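Not every chain of the complex is shown here; the ones you see sit where they belong.
Going by the order they are written in, the chains are A, B and C; count residues from 1 in each one.
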């Protein structure tokens, strides 16, 4: 007898398409959270400049979350590109990962609104941890279930896992620094992310 | 003469792409419904924790609907993966199914806001029934119209229909339990869904 | 010298993907417009039922626009499926068509809020006309520019144009009936659309 669970969700393209929808929506929602100044408060060009300058905390958290999204978008697609096919467990692990991604605009709003609160910063960090753990679970599962393409680069899975572990260790350090000072913690995480975005051709940084 | 209806909508990829867009937005909208605490009410870390703890009903209904979306996303793609092509009737049946999916954030909001009302719980359950009925209609139609791939696993269609019927029977039992106690009904549906998400390797459960 | 305009936008897949995003978002936004009853007004199950029943005009306009979206989604993909490639003019005509589709949630909201006003009904109808004219422009252009697949069914383009013209004539009749009575006009358009959705196997209707 054919059991439903054995034949479910074998299409990598559907995971990719759902992911692109989720990331596109998350990027858009992040900007929707930045409200323009109230017209009633503005009568001069200088007041409009001042009103826009007051958006700074929103813009910092927007850029922070934008980098987070970009890093995970690049990471997840690198993982998917090296798989030959999917199965239901892999689909569910990615669904879980995407659910963590959809929570990021919530955590970002919380951080922007309560930027002086450790609680908000820890929840934001925890969201990044959840994204990392769920993407890692997908990588480990794909390895065990034999879903990796035969022609994938040698040690592909190890390189990927090493990357996630190093990144999460650095984020955890950022979270620890946040207990001393929240701006210090956020600043450290921004620097870590900038390194992943720019991938400077400095050997020690490029290999992080 | 070429009749429009005979040549309309033969592309499975378009159904898949529309579906991924719908599921991506539905997942994102579910999180947008969870509002962060009001800044004016919060002056201490403990108050922020309390404010977040008060979001519990929203978070429970979010997780419930997230699982519902995931189960139908996996289900629908399993169905589509085994078809060779589409036609206009199949496209419309999936369009109908997706319209039911877009209604889920509405039902979820209603359930979160009126969690002690049987009416809200029944409407939520009815939304799941509509999703199940419309996906089932697509499966039955595809079978009759000869749209299933020749190399699909034997009894594919039967395995799929069996799955939908068992699931809907369990949801109906959950709805009936909701007449005794709403938390009991919701709890039962959560357990049923967790079983479908995790697909434990316990023969009796795996085959449900 | 290579002129940019000669090499721009030759990919049908990008038009299809943008379209599916637009339709998915429009379908989702239509539901977001249906607000749940205010919790402060509701104390009994019966009051919740009454509050939901009061949503009837919203639900009618939702179903109306859902059918409109479905009809144009099926229509546009039927058109695209029979093309061999795109060019910049075709891409812009579809972009224009999609811009008309994004306006539909606006027209729907206007109609739902001002359902007794001829102005709102005429703007809604005009939105359908714009969708029809722009999709028709794409069909005519593709025909002239030689973008149709060699193996497309004979008279494909003629069948498509005939469909659009008949549909628009019926919608115009609905608009005219709206001058006598708005519910009559809406009712007539709903019937026309139901015919296109269901495509009953009655020869005279199937061929409309």
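One rule holds for everything that comes next: contacts are C-beta pairs under 8 Å (C-beta built on N, C-alpha and C of every residue); 3 or more make two chains touch, one makes a residue touch a chain.
The structure displayed is predicted, hence computed values, not measured ones.
K.L.:
Of the full homomeric complex, 3 copies appear; what's the total?
P.N.:
4
Everything below uses one rule, namely that only the chains that are shown with their structure count from here on.
K.L.:
Averaging over Cα atoms per chain, report the distance between subunit A and subunit B in Å.
P.N.:
25
K.L.:
Return the distance between the CA-based centres of subunit A and subunit C, expressed in whole Å.
P.N.:
About 36 Å, centre to centre.
K.L.:
Hunt down the residues of subunit A that sit against at least two other chains at once, touch-wise.
P.N.:
Each of 21, 24 in subunit A touches at least two other chains.
K.L.:
List the residues on subunit B that touch subunit A in their complex, please.
P.N.:
16-17, 20-21, 23-25, 27-28, 30-32, 34, 36, 39, 42, 45, 48-49, 52, 66, 70, 73-75, 77-78, 81-82, 153-156, 158-160, 162-163, 197, 199, 206-207
K.L.:
Mind listing the subunit A positions that touch subunit B in their complex?
P.N.:
1-5, 7-11, 13-14, 17-18, 20-22, 24-26, 29, 88-89, 91-92, 95, 98-99, 102-103, 105-106, 109-110, 113-114, 117-120, 123
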